[in-house]
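Note that one protein chain of the assembly has been removed; the remaining protein chains are unaltered in position.
After this line comes subunit A, so read on.
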């Protein structure tokens, strides 16, 4: 068999042994590199594994095919098919098994010599060995030998006719009488036993595939095809078979054997081997001649049987186990997706594992899962590891949704606490919105509607309209020295300061309450800076001292206070010189800007205004005090565009809830994905046109979808209610009406004549006293309403006894109390019906019925109403 291609066989029972056959048989053991057993003379197969040659057998020349005995014992028995059609049993390595010794060297000789193309052991009756031979005009091409049979001259055809060499007959090791002979005057190129029955043999004959049934050998099922080489049964689908011809693989379904269910894309070179992966469903590996790649076809998601109309999905890919041309390959019988590859020349072997495709899925709640082979990996956000990594925005939004973030419409600033209270931008945003709201409410009280629209349009627009600015120069408080720092006042500037939170309502500029609140929060540096900007240097020093002496206070603040107390307005003093250079080394931005303020020339406060670590509110307030009418709008413009650029929510103070604000929010959402804050924030701007901006609508819809995806249906409903309060145009119209069976009029509409159609149902036994508002007949035609399938009362009769809650509604004579229980009780009286069978009744009754039943409560109706509702079985994950 010189020059013929090598092949590999894995041992059926030893996962670490395989045989390579080319001109001889070589038995190898595979093991980890460096393992003591494999050290000497080991051939590296991969980074981790190496193979040791255990035995060589070169007794059988002209080998054409080899098959490994499938049973445990004798473990290393091989059948070799030779070029002259003889099948020889041989073995590798030492075996002390007596059965093995008996079988060794046994030969099975066909009547007419011709090449043996293929061998297949019967997996059940392992004494049976099927051999596929080339064509002979008068002989059979599929012979099934019984390896246990003895040579018996009298059983074979006329003994004197047999002119076997004397040596053969003497040894008694030659068998010439096969158990079965099949396929007369035909050639057999490939064989495999079918797992459906031990007596079914699939053979690739000359130009057809045939299934021989040994129970009735005169019958065969066959289909004409060219794809007759390498027949092999999918180990995971006993009815799926692959075969090939030249470059084309055909997949057959034995239940539908007329034509291939699939033909794989043709390859330019002829195929040499096709093998199903034994460890992975629906994975077929193919090898072509003179190639260094193995092509894989993944049919895992291909339906079986494949319908005529559906286009099957096959994922095709290639792997390259090594650089050399591949002679053959063999899947490992148990190790997942692993194969050994042998090169076409020089018997170079490679141990190779096909990396499984990864499929990946996000859950609706931020965790990520992927599957690779038989492993499933989950990647969830660390539960305990807070502080190190910032949580994903989806997690944050979920938590915030659960804490009712955005729903505090009175103390608006508290929303930042609901959001966790750790985000300075959110804090600034919600305070801004709070101050805006507070101001509008004030103005409303004062009946001064003119400013109302303005306040939501942001400080940038407020100061633009500023007029009547006055300028004054004040003394440093606590000192009689005149300052040369001009300070500007106007009504708009005061409003801006209010929105910044520096001052309360009223005409006076009194920052003392603000300072106290800052002291209360321990923001000493900021408080000192605000005091200084209000030209109260003594108060600033006092704050710093207090800060230094406070619990866990920074003693350095005293040093700063000392430096501050040395303030002099001498232009060329040492103090000024040192402070202006050393201030940059101060870590705290507020301390830094304090000295910047003291050392800068009037009107040029860039050191303060462009210190980006200082809160925007403080910089804006500062600018409103110290920049003149020409400088101020320019600064505002610049700061606004900067904020918009980076999507900093503090900038909402400047833009307000205007189109500018939406632009800013857009870049914030682009940066963070936080549609939740965007939705809630923009809803506050309901008086304006911003809500109708398509971007805002998009955020709102996305947030609603997000809530739905999390199964936060109650939260979504709450949000919708919240939204419809702020934006009445978003309120959905009534979509479902109950109409009378007799007159066809809507019973809710015609009777109540109320503008709020949605409340129509409340008429029916819910609101008010049951006796008074009990309506059990159509208000239009006075015919009775349908009866509840369970209580048999006419609809409109309130539910007297609700099994779920144990709450009667009869008690509530008084005004409707909108507690949770009461709302539920109201719902119990609702009309509900199945859209399929049209039976229904009180929602409460129907609900409790379907808790224990699957079928419709109406007798003789077999409708499985609840199962028709695909979402009916889902439980909201935010249920209380």
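Here is the rule we use: contacts are C-beta pairs under 8 Å (C-beta built on N, C-alpha and C of every residue); 3 or more make two chains touch, one makes a residue touch a chain; residues count from 1.
To be clear about the criterion, contacts and distances are computed from a predicted model.
Asks: Out of "Cytosolic arginine sensor for mTORC1 subunit 1", "DNA-directed RNA polymerase III subunit RPC6", "NADH-ubiquinone oxidoreductase chain 2" or "Dolichol phosphate-mannose biosynthesis regulatory protein", which one is the UniProt protein name for the chain not included here?
Replies: "Cytosolic arginine sensor for mTORC1 subunit 1"
Asks: Touch as defined at the start, partner being the missing chain; which of A:31, A:183, A:796 or A:857 qualifies?
Replies: A:183
Asks: Which listed residue, A:226, A:391, A:414 or A:745, touches the chain dropped from view?
Replies: Considering all chains, including the one not shown, the answer is A:226.
Asks: Thinking of the whole complex, not just what is shown, which of A:115, A:702 or A:776 touches the missing chain?
Replies: The one listed residue touching the chain not shown is A:115.
Asks: Go through subunit A and note every residue touching the omitted chain.
Replies: 3-4, 62, 83-85, 109-115, 134-140, 157, 161-164, 176, 181-187, 207, 210, 212, 217-218, 220, 222, 224, 226
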